[in-house]
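This structure is in structure tokens; I'll ask about it shortly.
Removed: one protein chain of the complex. Kept in place: all other protein chains.
Here is chain A:
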Amino acid sequence: MSNPQQLRYSKEHEWLSVAEDGVSTVGITEFAANALGDVVYAQLPAVGDTVTAGETCGELESTKSVSDLYAPVTGEVVEANQDVVDDPSLVNSAPFEGGWLFKVRVTDEPADLLSADEYTEFSGS
């Protein structure tokens, strides 16, 4: 598995895209999706919600367990991926693409986000 070079990563296994007009896309990594197993339910933050870096903002439920979703940055949610709500298996089949979770207008980001290479080393993936 390879972690796309253009993304940045949190230690809670979220990825964050380069901001366009101040808006970044957030998802979970392939490593995280594989660890979860089949995702069957995604509770995503709602449009207009403020999320805070490092705090929970939703949950992903898989066959075996439920996992908190952490916001990798602080900001206002401008879109949640309805396709994932309707078909959570997208998180498994395309974690870096169609399985993205939400878009956020970033107001603040932590200093410790990882590069692709750093995340690969961190996750052992």
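Note that in this section contacts are C-beta pairs under 8 Å (C-beta built on N, C-alpha and C of every residue); 3 or more make two chains touch, one makes a residue touch a chain; residues count from 1.
The rule is simple: contacts and distances are computed from a predicted model.
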Of "RbsA_4 protein", "Sugar ABC transporter ATP-binding protein", "Na(+)-translocating NADH-quinone reductase subunit D" or "Aminomethyltransferase", the UniProt protein name belonging to the chain not shown is "Aminomethyltransferase"
Touching the unshown chain, chain A contributes residues 34, 37-38, 40-41, 43, 61, 63-66, 89, 92
